[in-house]
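Of the protein chains in this complex, one is absent; all others appear in place.
And then subunit A:
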Amino acid sequence: MAEEVRFHSVFDIIGPVMVGPSSSHTAGAARIGKVVRSIFGEEPETVTIHLYESFAKTYRGHGTDVALVAGLLGMSPADPQLPDSLKIAYDRGIKVAFVPESTQVDHPNTAKIVLTKGDRTLTVTGVSIGGGNIQISEINGLKISLQMGTPTFITVHRDVPGMIAKATDIMAAAHVNIGTMTVTRTAKGEKAIMILEVDERHPELKAQLQAIPDVESVTYFD
């Protein structure tokens, strides 16, 4: 049977080091939150989290709610403050709502997160596939498959001409091959998001992307 290779690294299996109690429902949830926060690029004013299937049924027992919010605050799964995230969000004035959904989705551990700040809205769907590993399956209604196991750059930038060319020029100059690329925006001329999944690990290129005029924030994962 030909299955897709979802787990690539030995550290997907032995790891992560994390605050308990569940790798899929706590650590995976925190990672989803953290990636979503990185894509958004700033602290949100409101957070609405839609939970599906196993996430919807067991989120409180597993601390999924606490972990998602911890990630949205920028915490990693091993952060000792993770258990206190709801209080921290409340103290910072972030409005948080959880919506358990009864509709069926492709994977049992799915969360759709809607962040807003002012007029800006970002909707991202994340999936926790086991052992703390995650995928991002949708951004602003656009179906994507972001594996998180591969080196990835995410930029938040102003939607002006030439941004994609500038980013790909940097990759080309460093002999970095782009595997997949996703670009999405909230509205014409507003903020846009570019996701570059590349074949080689080059965290130092983050600074070069950051230096492009009209780029607000750059995140790098591998």
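Basically, a residue touches a chain if its C-beta (ideal position, glycine included) is under 8 Å from a C-beta of that chain, and two chains touch if they have at least 3 such contacts; residues count from 1.
The definition used in the following text is that contacts and distances are computed from a predicted model.
Which protein name, taken from UniProt, belongs to the chain you can't see among "L-serine dehydratase", "ABC transporter substrate-binding protein", "YfiR family protein" or "Putative ABC transport system permease protein"?
"L-serine dehydratase"
For the chain left out of this view, which of A:61, A:74, A:162 or A:213 touches it?
A:61
Of A:19, A:136 or A:163, which sits in contact with the chain we cannot see?
Candidates A:19, A:136 or A:163; residue touching the omitted chain: A:19.
For subunit A, which positions touch the chain that isn't shown here?
Missing-chain contacts on subunit A: residues 1, 3, 5-24, 26-27, 53-54, 57-63, 78, 80, 82-83, 107-109, 128-132, 200-201, 222.
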